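All protein chains of the complex are present and in place, except for one that has been dropped.
Coming up: chain A.
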Amino acid sequence: MSNNVTPEKRVKVASNQSAASNQSVSRWFKKNNHGNRLLTLVLFLPPALLLFTIFVILPIGEAGYYSLFRWNGYGEPTKWVEFGNYTRLFKHSAFDTAVWNTLKIILISIVIQLPLALIIALSIYKKSWTNSLFRLIFFLPYILAEVAAGLIWRFVFDGDYGVMSSFTEALNTDSWYILADNNWAFVAILVVLVWKYFGFHMMIYIAALQGVPKDLIEASKLDGASRFQAIWYVKIPLIISGITISIFFSILGALQTFDLIMPLTGGGPSNSTHTLVSYLYTFGITRMNVGFGSAVGVVLFICCVIFAFTYQSTMMKDKK
């Protein structure tokens, strides 16, 4: 033994050291705890992160993984096809149609649905019992479940029994089956979409308009502003945050459109009315091409992420 430290002493030294390191950890912790913020993080982040990983991150990763396989959903995927699913997807004409249809929904939302909602909101935002009644009426379609709404409209559009048939009878023309018409079926769907969701956007605008200070409007009137000028220069600038939110919702809604399409046309005729999601469901899930479906899902995911980030960083950025 070169040094004369007894075994007992050694133990003591070691425990001293560990106590010292314990002390330094707790000191570091205290220093960085910023009023219990670090503690909260340590306690609450792991369960949240775990749940988020299991239910969000892993499925996304799995979808990305499966999209590289030709796989029918049975057992483990084994047939590696690299980017075969993606090349097949971009070559598929029905996918082009689905993308176009989704873009059409976005366009119609912004050009027709939102202005319509705004006009109605402007005319009924003041508090009175008739206005409440109209609000209720306009909001009703939104309350209705999508599938029920789809089935109702399928009946409306039916050329044999529906409202459409009495219309064509009155005009004395041949009965028209709009949902069986390659060129018009999607127009019919767009009509239903506008009808279904304008009430939702109207409510956002009404809420925003009720927050516009009355004295500002009165001041503008005293300054000689016309009704239109008051709307254009005072009300709309003040509810612009409501409008950006509603555009955000309508684009996101367009990317998700599915539950109206299935009962109305199921994507037909000739795949002319698919949206991205109904395309995913039809060609990925019902046909047992889980790999292919995953590829569609990944594309959809990328679209959503790109949109969300660009929108956040441009439209929804706080103007300083």
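In this text, a contact is a pair of C-beta atoms (placed from the backbone, for glycine too) under 8 Å apart; a residue touches a chain by one contact, two chains touch by 3 or more; residues count from 1.
Simple rule for what comes next: contacts and distances are computed from a predicted model.
Missing chain, UniProt name from the options "ATP synthase subunit b", "Extracellular solute-binding protein", "Outer membrane lipoprotein-sorting protein" or "Formate dehydrogenase iron-sulfur subunit": "Extracellular solute-binding protein". The chain omitted from view is touched by exactly one of A:S67, A:S109, A:S250 or A:T265, namely A:T265.
The chain omitted from view is touched by exactly one of A:Q23, A:T53 or A:N182, namely A:N182.
Mapped onto chain A, contacts with the missing chain fall at residues 70, 72-75, 84, 88, 158-160, 174-175, 177, 179-182, 185, 265-266, 268-272, 285-289.
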